[in-house]
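Missing here is one protein chain; the remaining ones are kept as they sit in the complex.
Order as written gives the chain letters A and B; numbering starts at 1 within each chain.
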Amino acid sequence: MTLLQIEGLNLAIHDYPILHDVSFTVAPGQIVGVIGESGSGKSMTALAVMRLLPDGARATGRVILDGQDVVHLSEPELCGMRGRVMGMVFQEPMTALNPIQSIGDQVAETILVHERVSRAEAMERARVALARVELPEDRFPLTRYPHELSGGQRQRVVIAMAIALRPKLLIADEPTTALDVTTQAQILILLKRLVQEDGMGLLMISHDLAVVADMADHLVIMRHGRVVEAGPSPALFHRMQHPYSKALLAASTHQPDRAAQPQDTPLLQVQGVIRDYATARRGIWGKPGTFRAVDDVSFQIRRGESLGLVGESGCGKSTLTRAILGLEEVQGGTIQLDGQPVFTGHKPNRAVRRRMQVVFQDPYGSFNPRHRVDRLVSEPFHLLDTPPQGTARDAAIAEALESVGLTPEDRHKYIHEFSGGQRQRIAIARALIIKPDLIILDEAVSALDVSIRAQILDLLADLGDRLGLTYLFISHDLSVVKQVTDRVLVMQAGKIVEQGVTADVFAAPSHPYTRQLLAATPRLPEFENT
Amino acid sequence: MLRYVLKRLVSLVISLAVASLVIFLAIEVVPGDPAAYMLGMNAQADTLAALREQLGLNGTILERYLSWVGGMLTGDFGTSYTYRTPVAEMISERLWISLPLALYALTLSTLIAFPAGVWAASRRGSAVDMGVMGVTQLGVAIPNFWFAMLMVLVFAINLRWFSAGGFAGWEQGIWPAMKSLTLPAIALALPQASILTRVMRSSLLDTLSEDFIRTARAKGLTRRQVLWRHALRNAMIPVLTIIGMQFSFLMAGAIIIENVFFLPGLGRLVFQAISARDLIVVESVVMLLVFAVIVVNFAVDVAYAAVDPRLRGRR
Partner (left out) sequence: MIRAALTNRALVIGLALSLIFVGAALISFIWVPQDVGAMDIPNKMKPPSAAHPLGTDHFGRDILSMIMVGARTSIAVAVVAVVIGMGLGVPLGLAAAARRGSLLDEVIMRGNDLVFAFPSLLIAIMITAVFGPSALNAIIAIGIFNIPVFARLTRGAALSLWTRDYVLAARVAGKGAVRISAEHILPNVTNLLIVQGTIQFSLGILAEAALSYVGLGAQPPIPSWGRMLADSQTMISLAPHMAIFPGMAILLTVLGLNLMGDGLRDLFDPRIRRDRR
């Protein structure tokens, strides 16, 4: 018996085709994972089932849910089904809730919209729904507002709203992408439990093969609006047929070849670093408090080494990055590059700063849209006392662009002419142009699709070997860190709680927090690499 | 909530203090001797001395400022030089025209703007929306005093529905007084209503494109329910800001519109005072208007907190 049957679904937005002949089914109690990179149409498939499509979208084909063809239902009929027969959870919990309505009211609304019950009864049932998503009333009163909750807690409220009427189908569109890995694990467990308890079908959309592999009974792999392969999990992993599926799987577990061996001389030495922030004063005459973002952190990076720094959001890793780069002064401890302090006499030391560069996460926000590539890439020349001029400058720009796999002619283009992966190459070219010793990669591959990510990781490994670069690789993604670093630091609440050789830390973590992180990290099933 | 209101209250007092200082310095200190200025070139020495005494010009700047502020706090705005009557009396008399006029206009503007803005936003891109946007485009561009003159031409001179100007007086009863304020209030309200309609519409459209609206739709709410239950209250935050700002424009606009309709309000008073060089009256009226603007903005800040729990702070 099937609960949801999608058959030959086509979708176009303003006559621009998005989905082509998509077909798959979801049975009651079954978890179906839909995987794809950006532009694969996976989210549009989910929205098509809910019929919450953007203006100008036109769907054809059949989407049979609980015996009704959703494609041909009228808007009032759809409103009767949404929230009652099908519920949906979205990616961004921070903005998914009405900021000025209490969580109790928002959950109760699902019930009040569909059933003629008193407000008191709806609130009572909202209380039950919130308790089911592990937000018990004694700790999370119904009168709480969204801004008083964390991202994970907000996502639980969204789930409570979606399951309050025990729908037959729950759709979760990247429900944990915006969350930390430990929170992600908890939300995934919660979703699994709800599926078991209610026997509902779960359609789970994700870009992350590992997240879905853990959860789903059945996998659907999409690309460019088409289903390329589908089958039961985990069996599908062992006998993938389509080249794209195979490539996706290979990219997800890609291990770049790194030949260079780290030397014994330390390059960056961080000793007892403390970074305090002033917090808002309490009351009008109150004293401003302090928040210790980085608490007595010490470590060193050897020349030629690739060091990983992992931790969840808010652990202080970004603050530490800014301190190393000399953007902010520290309140205690020293940071030295090759024996030279980053800060001297309350001023950043230019001689040190020109020896390190950084690559940021967001390939779209990292470049001034009004400058051409040559100007973007040559910006770090500002750190040199005598920046190269004329042909020397042109040659340096060309060399930097070529070293990241672009052509010298790209210098005349603007940044919007490049794809996300190409932009990240330009960001690396910008970091390379003054030939630094240390490059800090601040979540540099986190925003990229897995296949692009594999290419960038290869490029970084290759550059590291050729130019003898040292990397500080900062990431929340443990699986990437495992693939590309020699040693790893684990940071929690401003402190380094564990450090060691990457393979050792991953094999035998000693600190409970590291163990917790590793346990929470979704893993692909073991399979024979063919 | 209490802490938030207290904080706003402190900033209200600071704003008032600084504003009063600015007005005081601009009018009494910068131009030199106000007494000589007010009396003109041919002033007699003894009249000048008498006026200086009356104005309290013989103290230091600080003393004069403190006595001016102290006087206002106790309701003593000084005595008009030209009319020889207490300024407080003159102002309160005129205020009974200017304040009702501004409030009348604000009410009209809000009553027009809310339904029009919601209507246009809920039918975005339709003929209704285009019509509302076209009319408000004109409303924003029209000079209100010219619009007032056109209304006088049509409704007073040609149709004779209203009198062309003057004020019936409250002692004649509420209706005649309101009637004589109606054309001025419409003239004042039209541009403000246009602005407010556009703000209301765009704020609603912005809110309707937010994530939480989609979440609400996923619960099974219709477009209409989403608009009324979720979008409207969230959209109120920028709208409140504009209503607060409009009050100051309405007070200022009232001064000009009173001129068109020969209404004996604060506007007439201030222009008479300017031509008579009666600085005390000018200073008091300006201070009063600035006071009104600052207090209204305080009220708007408090209204924010009522709408938005994030401003009330954590419990």
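We adopt the following convention: a contact is a pair of C-beta atoms (placed from the backbone, for glycine too) under 8 Å apart; a residue touches a chain by one contact, two chains touch by 3 or more.
None of the values given here were measured: they were computed from a predicted structure.
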Identified contact with the non-displayed chain, of B:72, B:195 or B:221: B:195
Selected from B:5, B:49 or B:140 as touching the chain missing from the view: B:140
Which residue of A:24, A:360, A:418 or A:473 touches the chain not shown here: A:360
Contact partner of the left-out chain, one of A:430, A:453 or A:482: A:430
Missing-chain contacts mapped onto subunit B: 14-15, 18-19, 22-23, 26-27, 30-31, 37, 133, 137-138, 140-146, 149-150, 152-153, 157, 195, 198-199, 201-202, 205-206, 242, 245, 248-249, 251-253, 255-256, 259-260, 267, 270-271, 273-274, 277, 279, 282, 285-286, 289-290, 293-294, 297
Contact set of subunit A toward the excluded chain (per top definition): 325, 327, 348, 350, 353-354, 357-358, 360-362, 365-370, 379-383, 430
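In this section, only the chains that are shown with their structure count from here on.
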Inter-chain centre distance, subunit A versus subunit B - centres from mean C-alpha coordinates, in Å: 50
In the complex with subunit A, residue positions of subunit B that touch it: 3, 6-7, 10, 210-212, 214-223, 225, 229-230, 233-234, 307-310, 314-315
For the subunit A and subunit B complex, residues of the former touching the latter: 50, 52, 75-76, 79-84, 87-88, 90, 92, 95-102, 109-110, 113-114, 145, 147-148, 158, 161-162, 283-284
